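One protein chain is absent from this view; the other protein chains keep their places.
Per-chain numbering from 1; labels A, B and C assigned in written order.
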Amino acid sequence: MNAHLPALQVVLPLLAAPVCVLLRNRRVVGVWATLIAWASLAIAITMLVHTMEHGTISYALGGWESPLGIELRVDVANAFLATIVTGIASIVLPYGPGSATLAIPQDRQYLFYTAFLLCMTGLLGMSVTGDAFNVFVFVEITSLSSYTLIALGKGRRALTAAFSYLVMGTIGGTFILLAIGLCYQMTGTLNMADMALRLQPVMGTRTVLVAFGFFVVGASIKLALFPLHQWMPNAYTHAPSVVSAFLSATATKVSYFVLVRVVFTIFGAAYVFGTVHFEWLLMPLSIAAMFVGSIAAMYQTHIKRLLAYSSMAQIGYMTLGLSMNSVEGLTGGLVHLFNHGLMKGGLFLVVANITFRLNSSKIQDMAGLARKMPWTTLAFAVGGLSLIGVPGTAGFISKWYLVQAALMKGQIWLALLILMSSLLAVGYVWKVIEVMLLKPPTKRVENTTPAPLRMIWPVWVMIGSTVVFGLWTTWTGTVAEVAAETLMGLR
Amino acid sequence: MTATLMMAAFFIPIGVVPLMWAARKMPDLRDGLMVVAGLMTFACVVGMVPAVSDGARPEVLFFQVFDGVPLAFRLEPLGLVYALVASGLWVPTSLYAFGYMRGHGETNQTRFFICFALAIFAALGIAMSANLFTLFTFYEVLTFSTYPLVTHAGNKAAKRAGRIYLGILVTTSVTMLLMAILWTYVIAGTLDFTVGGILAGKVDGPLVPILLGLFAFGAGKAALMPFHRWLPNAMVAPTPVSALLHAVAVVKAGVFTILKVVIYIFGLDLLYTTGGSDILKWVAAATILISSIVALRLDNFKARLAYSTISQLAYIVLGAMLVTPDSVVGASMHIAMHAMGKITLFFVAGACLVSVHKSKVSELNGLGRKMPIMFGAFSIAAFSIIGLPPGGGSWGKWFMALGATSQPSDYPFVFVYMLSSLLAIGYLMPIVARAFFLPEKVGPSTAHHEADAHGDGQHAQADHPETSIEDPSLVPVLPIGETIRETHLLMLGPIVFTAAGCIALFLLAPQLEAFLRPIVGGSQ
Amino acid sequence: MLENIAASLPPGLILLFGALLLPLLPGESPPADGSADGIWPLSGKSKMGMRGVLMLLLPILGLIQMWLLPLGHSSDVELFGYALQPVRVDRLSRIFGTIFHIAALISVIYSLRVRDTLQNLSGLAYAGAAIGAVFAGDLITLFVYWELTALTSVFLIWARRTNRAARVGMRYLIVQVLSGVLLLAGTLFHYADTGSLAFDLLSLDGSIGHLLIFLAFGIKAAFPMLHSWLEDSYPEATITGTVWMSAFTTKMAIYALARGFAGTEILIPIGAAMTAFPVFYAVIENDLRRVLSYSLNNQLGFMVVGVGVGTELAINGAAAHAFAHILYKGLLFMTMGAVLLRAGTVKGSDLGGLWRKMPWTTAFCVIGAMAISAFPLFSGFVTKSMILTAAADEGYTWTFLILLFASAGVLDHSGIKIPYFAFFAHDSKLLPKISGEAPRNMLVAMAIAAFLCIAIGVFPAPLYALLPYDVGDYSAYDLTHVVTQTQLLLGSAAAFVFLQKKGWYPAELRSTVLDVDWVYRKLLPGGLKATYNAIDKGAERTKAAVGRAVLASVNRFGQFFRPGDRSFGEPWPSGETAMWAAVVLVAYLVVSIVSSQVG
Partner (left out) sequence: MSEHEHGLPSVDARGVKRVLWIFYAALAVFIAIDVVWFGPDWLSNLGQDTHHVESAYADPAHADPAHAAPDTEEHWPNAEDSPQDQPQHPVGHTAETRTDQASFGGHKHGHYAFEKVPAFHALYGFAGFVFLVLAARVLRLFVMKDEDYYGDDAPLDAEQHAEDGHA
């Protein structure tokens, strides 16, 4: 049974998506999608446990053995990622109706679920596949469905945002396709593991160099690495909040994972860091992302855009972890991938609650909100503390690993930069908290009521888990460390 | 058994929070809950004293967080003293706070008291932590749980103060304290507080002062100059906050951290032999003197006390940096001594504000005639802060200064301690002189509400209502005889209690010293 | 059994804690405010009340208790592992303890009508602390009492309730506590050096600890240059406060010097200077209580010389002189207090002819003046001569001559100037306003002191029996002593007559006379103020400049990030983003090429 899980993981949401179109009824569809997400989560967790205990699962799709056939290859890292994606989906989907009622006409809500499930399929596919071309396919599935999801947002700017994302996403996808093509040209295989083996003799060629370059830039666009992040703020701002929550927590993360895969599995650390010195490019860009993203966030007047820029900064931490080329660094990156998913997802859900009641995402409109929506405000505060990296929250754990990695490499200046950039988070988080806590309430706030319970509990599941995973790191820390070791080939 | 008590003491303050929230519509019940919780917590902490005094070191391990770094608690004498101070002063402060908050007609009292309980919870967490990670965790909890207290007034001044408060505390703790902790972790592979230190033999050369500096400045709550600005700014908070948190729990968390690091992370021998603390000694000495001089010139009552606190904290830091057994024990004793004295002073400052609407030193003329008990208590506490018998503060200073006689290069610090006593007289005794011996001024008083306590020119905003008595049973004066009109009993009681505590500490100092001696390897 | 009870209690504590009972007893509450010039009004009625009874009882009980302690009695305690000796009774401490109790009793009688209980409380506690100090057998106990004397006595100044008194009190307190902390620092060093805290002969042996302790004693003993706190504060205390203060602090310091630094030769020139320089100031000072303060300083000089000489005779002389001095100086301050009470001022320039209204006070003042001038048959004569003889015995010729000169000076400022300008000379304009003689309790107190001045002068034997060392057959009353001393006094007096007739004697002028306290009252504050202002101004300017610069740069910075056209906070057009993709790609290639060159 376990052997079939990787296939099931991808196929289940893929098959469930068209069913949504058939069902149509928004309530039924909502329940259906939620069930699928939960089932996927169960599969992902099973895979994760299995891989932790028994090692990699390899599944030959259609019985065609690799390298000729398509291989689904699940190691701890893949399973970890799949768990994140399905986990976030499991929380966001039950929440969906609340947000959906606001943003999307009722008769078209089944489309939301369809697109959502397709998006999930793409993300899971990217997570579990061992085939390079498959990656491209799933990237495109993800991208196309997410354009749809973003375009579902209210107002015309959602369309422009989606379009802008489409343009950038297509460029990214094309770059990835180019890279795969070049690699195929050099190796004649599409299976990643096989490709890695066959690349070894031709490593010195320009073609490989360029192929890696295209991979890097393509993936960087997808994961919104500075300065290729431009699609992101608009997309997150204008998409329905629930979509922002899901995408911010998963899409960029999976893209990050693809980059990690490319670096370690296909090209290998020796080539990437030894020959090309990719870190010379990646590290400055990551640091710039950390600072520019946080500073830009500080100047935002809309809370969703603020969170989007914050995401850009947080992605900088992850890529920084990658650029350190050490188990600790990569562990930090992967832990942050998980933790940031939780907190940013949670925060976007908080925002969804607030905009649901206030019908505005302007920070100024939230004055005195603490008195009217205490639990929501508290959730924002906890999530914000996690972004800052206060101990006891998940954000602290990531920071700990990253700083530790920097110190172990003897790069004290880097450790200091990480810590200082995390301070900038205080700036943009507190900008909001101050308004919510200390400003006298506006009329709009005075007339509002707390969000309904069905919208509060998913928020608190996400936010609560940032606290849980901020103290109890056995799961995240260990898994991420094993995943990092697996990726780096140390296991 | 002791471990059970420890966990009880740890969980009661946070356990009472939901109950208080549930009772938010019934202020009397809510406040009663807090007092009960305070009494229970204190009882638990006191209950541990005999065992710890006999050498027990109760431990509780929650779970591993990082490799070799668990969330764990372990109580030793220094931590117990800090816990005793924080929990022991919680009850009187609660009572005082009821009188103050109601008498002053403050809003958002539930939020206030809940944050208060959280702060105590964090302080106890700090006191009992078994390693630097646990300590840092609760250190930050303390920072954030006190933010709503500092900004309680909600006006512009409070907002500004809140920014400075958070800005300095978070900046220092993240860029320096956390850096130092991680650095230590990378070097030593552990963060446990260990008798004799964990860094001995692992660091040398300039790394010792650098690391120690990161710790000392990183513990921004210790308000070592130049990271002291948050403390006077935090004085916009309601006085109970200034009293318990910004004179006791929060600032002591800073110096407690420094002491813990010096004793259990570096170890006295390492610092003494390498001279790693030489620079910081001078920083602390400069802080003592400069802040005292600033205090001399301040007219705002609470601001003056705040600078006095900065100076007193630097005493403790200097005591720690002298790294002799005597000075370290003295510094540890001074945590309790200063807490008891300074809380009294703040109580009096707050009572002046609530009862007679005076917030400036120059407005206190003649108040001692009206309120002899209160200002008598003030005088005793002031003696303690100055370091004069019969105030407990004199013993702390004795041991710290004794530590400075151990080597000639430290001799100047003996004089720093002595000179600072004189400066303390200069800024505290005029208050006594004015209150008791100058005729009361007639004319409009300038302070009507807390916002003015921070006299940066930004006066209260319109959103802060004029002082009104929320509860008519709490008229904030207690008439005794014809001319004497003391402050309300809910405030006067705690004031007398803590002032008596100053004298009690003077008498109990030998026991305290014997209790603390094991932390530097002395006999039980 | 009585002895056992007495032995369980350190001397001084009866006064110290008994005083705290005063406010608890029923008594007249003080009026709402002080009188116009800050002199606390005395009760109009002569009702003594419960408080008065207690006040009288305390010194008497204390004295009895002290005398029940046998010589050699000591109590030992261990504190922090230090061996402490809170009580040690020997002859030196007993004579000081005795006179302190007597002084307390006289002061109590003098203060009986003071309705400001705080003054009485402070005075009694102050006396208790001073008594405790002279029985302290270790340095920590000494320090505790040492500081307590400062803390309790400052209220006697502040009790005048004027701005001036508030200032003076602060200065006084700071100097007194400076002495205390020096003692503490010295104790620390002494302990670090020797591991002992016992208070015995310390001597100046070059160790920093002993030097600090010496300075601490020196401040309270008003050594030259360290003295001005005395002249600054004593005249500013309340009427009764000055009487209390004149007895204890300085004599406690003399005791401490005798205990710790007997025979320290540097004390001889110090003491000699102390006897000499204040007399010049006393001549030109207008405030008669300040004149007495200078005189007090001068008398301390004699004692310091005695301690410095350090022979048995000299120590005896110092102790005896302290004993006698407390009485006559107290007496003189009491008379001046009475004048201040009735006339409202003690400025020489404003007084004169008061003998008409206050004959008894005048008589007591003259007795005090004769005692301090050391006329034969008065107490000063039998004690001062011991010091002079001891100094001469040891061959300190110059010291001897200076002491002789100072004796002549004493006659001038205390013997002549005080009574002459207050009670005689030309009649004051204030005279009609003076209601009459001092209140009866004050007169009683003065009478007791005056009686003792004469009694000691006539029958010195009981005092001699109390002295630390056996006096042997020393007698002040041999013909040489009497003749020479009388000659000296009469010769000086003749000079006064001569100068007065010539019109050379300086007139009493309203003025302030500068002393070394100018340094910390004018020079330092002025300098500090200038520094502060400079710092403030500088800080303000820097703040403004930095503020502007920061604001400008933040604005510029913000322009770049704030949402708006072409800023970072706003997404760019897709084309531009695509261009950035190309840029990153190029950057990648550059990096990889460079790295391949390098690597």
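The working rule: contacts are C-beta pairs under 8 Å (C-beta built on N, C-alpha and C of every residue); 3 or more make two chains touch, one makes a residue touch a chain.
Please read these numbers as outputs of a predicted model, since none were measured by experiment.
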Neighbouring shown chains of the undisplayed chain, as defined at the top: B, C
Residue among B:125, B:209 or B:232 that touches the chain left out of view: B:232
Full-complex contact with the absent chain, from C:24, C:83, C:461 or C:497: C:497
Residue, one of C:64, C:461, C:509 or C:524, that touches the chain absent here: C:509
Contact footprint on subunit B, counting only the chain that is left out: 232-233, 290, 294, 297-300, 303, 361-362, 430, 434, 438, 454-456
Absent-chain interface as seen on subunit C, which is shown: 71-72, 74, 88-92, 162-164, 166-168, 200-201, 203-205, 259, 262-265, 279-281, 283-284, 310-313, 315, 353, 356, 389, 392-397, 400-401, 404-405, 407-409, 411-412, 424, 426-427, 429, 431-432, 468-475, 477-480, 483-499, 504-506, 509-515, 521-522, 529, 532-533, 536, 539
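We adopt the following convention: only the chains that are shown with their structure count from here on.
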Computed distance of Cα centres, subunit B from subunit A, in Å: 44
Subunit A and subunit C, separation of their C-alpha mean positions in angstrom: 77
Overlap residues in subunit C, where contacts from two or more other chains coincide: none
Contact set on subunit A toward subunit C in their complex: 163-164, 167-168, 171-172, 175, 209-210, 213-214, 216-217, 220-221, 227-228, 230-231, 233-234, 274-278, 280-281, 285, 292, 295-296, 298-301, 305, 309
Contact set on subunit B toward subunit C in their complex: 297, 369, 383, 386-390, 394, 398, 401-402, 404-406, 411, 414-415, 417-419, 421-422, 425-426, 429-430, 433-434, 436-439, 481-483, 509-510, 513
Complex contacts: residues of subunit C adjacent to subunit A: 557-558, 561-563, 568-569, 571-572, 574, 576-578, 580-581, 583-585, 587-589, 591-592, 594-596, 598-599
